[in-house]
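A single protein chain has been omitted; all remaining protein chains appear in their positions.
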Amino acid sequence: MKHFILFVAVIFSGLFFAVLHKTEQGAVTNSLPTLRVFGYASFTGRWGPGPLLKEHFEKTCNCKVEFIEGSDSGILLQRLKIEGESLGADVLVGLDQFDISKALADHTWRKLSLNNLDVYDSVKPALNNSFFVPYDWGVLTFVTRRDELKKTPKSLDDLLDPEFAKKIALQDPRTSSPGMQFLYWILRSKGEEEGFAYLEKLMAQVHSFSPTWSTAYGLFTNKQAKMAYSYVTSPLYHEIEEKKKDYVALSFNEALPVQFEFVGIPDLCRNCTLGEKFVNLMLSPEGQKIIMEKNYMFPVMKGVMEGTAFAPLMNVRTLNEVEIMPSAEVDRLLRRWTEIRRGELN
Amino acid sequence: MSYVENLQRDYGDFKIEIPSWEILDQGVTVLMGPSGSGKTSVFRILLGLEPCPGMKWNVNGTDLAKLKTPQRRLGVVFQTLDLFPHLTASENILFAARARNVDEDKARKRLKELSSELHMDSFLERSASVLSGGEKQRVAIARAIMGEPRLLLLDEPFSALDQELRGESRKLVKRVIETEKIPTLLVTHDPQDVEVLANKVSHIRNGRLT
Partner (left out) sequence: MSLRNGLRLALVLFLLFPFLFLVTQFGVSEVPDAGELLWAFKNSLWQASFSAVFSLMFGFWAALGLLSFQNSGRVKWRSILDILCLLPNFLPPLFILLSVLSVIEPFPMGIAGIVIVHTVMNFGLVAVLLAGIIENKLGGMIELAYVEGATRWQFLSKGLFPALQKDLLLLGLFIFVICFGSFAVPLIVGGGKGTTIEVLIYEKIRLSSNWGGAVLLALLQSVFIFTLSFVVSQGRTASRAKRTQMNLLKSPSGVFVVAAISFVYLYGYFEGVISGLAMTSTFYELQSTLIWNFVGSVVLGLTVGLLCYISLLWIAYCWPKQWFEKFLSGYVAPSTSLACFSLLILGPNEGFYPFIKIPFALVLLNLNALVRMGWSGELQALQSQMTVAYAMGASPAQIFKTILFPQLSERAGILAGIAAIWACGDFAVSRILAHHDLSIAMMTETLMSGYRLNQAMVLSTLIIVAGILCFVLCVGGSRVLRRKFTA
């Protein structure tokens, strides 16, 4: 009996420690300083820009880069708040403009000395705070399959056409940042009162409000919905990776909203200088190229996108200011949105 | 003689009220009554499976009511027999000896004696789950006796057997009880049990001895 239990225990702990060792490899065993980058999974994961940025950075920094993953920006900020210094985050990537005021209210951040960044004009409004710098941006719109719609919506009001009834996949703004961007787009385009009145009408057109962008987009790619709220660069993914050309981003009469993804360095960083260097890499031509190609988002710096398939996609009319909304205001808008959903009949 | 005093319990819609009761310290005392008269409740209270504050049960100077069930050293056979189905007949019986810390050699010797007394030799090593009703019943009795109890409590032990087996079984149990000299309390509603086994009969109706 003892031998059996010993045998099982040895095999099991062998596996356990093998996995443990594997995941900690390089981070603990090495005496080099470790830069800890805290971000969402699709940035730090295998298919995101994280691993390539890490590879580039480690070539010159004489350090190790370790990624800490969180599921989304909301969770990232919660963890930073809860775990504080013990989290050991030197760099935080993945906040968008609706997270910034909460991030500033809950934590202190290092000022970033970023002078004379040669960014696109549409990015300039996002540089108006000294704690966070955008590293990529995307323009949000509806994506559909070519020839699947008899009519192509040209304006927000066109979305109310009976042809699109129950065909539009949206995200829940309470749980998803593109969802919040959509809400913001409507309110900015139509004004608050009219915007909410419009949303009430739109409810009947919506296939579903998903908790995440990936769920909504999955419903769309699986043909449950005829269009999904996504990025103007989304069709490019299908073209490059799947060799499919039938996805198309719709253009609207209304100026489209822009989502910026920011990087910041929390005040409680341990390797702050390395953190700054990493931010610089993200903004360097190599870094920007990696981010563009892996995240399917626009780079913020000029000179990277030109001549690529991304460049023509940038030429859409966008909202030309970046509003950093106080979190109380975000909460208020979400409460109104929730009220509308309560009244929805289905 | 063992004396039970103040055996009283209120179940809301039903009350047991037995101010005093004598149980023989030799032979078989039968508690007889129809269904729903409170027999099984009395049985469970005596075993200590249900609380009965204020009760006294004096057996040879010891108040059993103050002891927890295991310390009361009672042998028990429930109506359902409740053999441990994954163990063999002999393992079932030896379990009782181990529970009471009876010396292993002594227990094995005793097992042999009980086996021949209760005619169990042919199925002693068979799994309890495949025994017949009569065989199960003999194992249950042997198991109850094995722990050297100060009193044997039997709750309708023959009710699961057919008519023919019942008669045989009663005789067998009577013989064993006499040979082993274990005072026994038998709870039943069957007059035949009384006729064959009883040395004393107490009648219960609506929770009261009559």
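Order of writing sets the chain letters: A and B. Residues in each chain are counted from 1.
Going forward, a contact is a pair of C-beta atoms (placed from the backbone, for glycine too) under 8 Å apart; a residue touches a chain by one contact, two chains touch by 3 or more.
Keep in mind that what you see is a predicted model, and the values were worked out from it rather than measured.
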Identify the visible chains that the left-out chain touches across the whole complex.
-> A, B
Touch criterion as defined above, residue of A:R174, A:K190 or A:K277 at the omitted chain | A:R174
Options A:S101, A:T212 or A:S251, residue touching the unrepresented chain = A:T212
For the chain left off this view, which of B:R100, B:R126 or B:H203 is in contact with it?
-> B:R100
Which one, A:Q78, A:S101, A:S251 or A:S284, makes contact with the chain that was left out?
-> A:Q78
Residues in chain B touching the chain absent from view = 47-49, 69-71, 73-76, 78, 80, 82, 84-87, 95-96, 98-100, 129, 143-144, 147
Which residue numbers on chain A touch the omitted chain?
-> 1, 4, 8, 12, 15-16, 18-20, 22-24, 28, 40-42, 44-48, 66-71, 74-75, 78-79, 81-83, 86-88, 102, 106, 166, 172, 174-175, 203, 207-215, 217-219, 221-224, 234, 237-238, 241-242, 296, 330-331, 334, 338, 341-346
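Note that only the chains that are shown with their structure count from here on.
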Roughly how far is chain A from chain B, going centre to centre by Cα mean, in whole Å?
-> 74
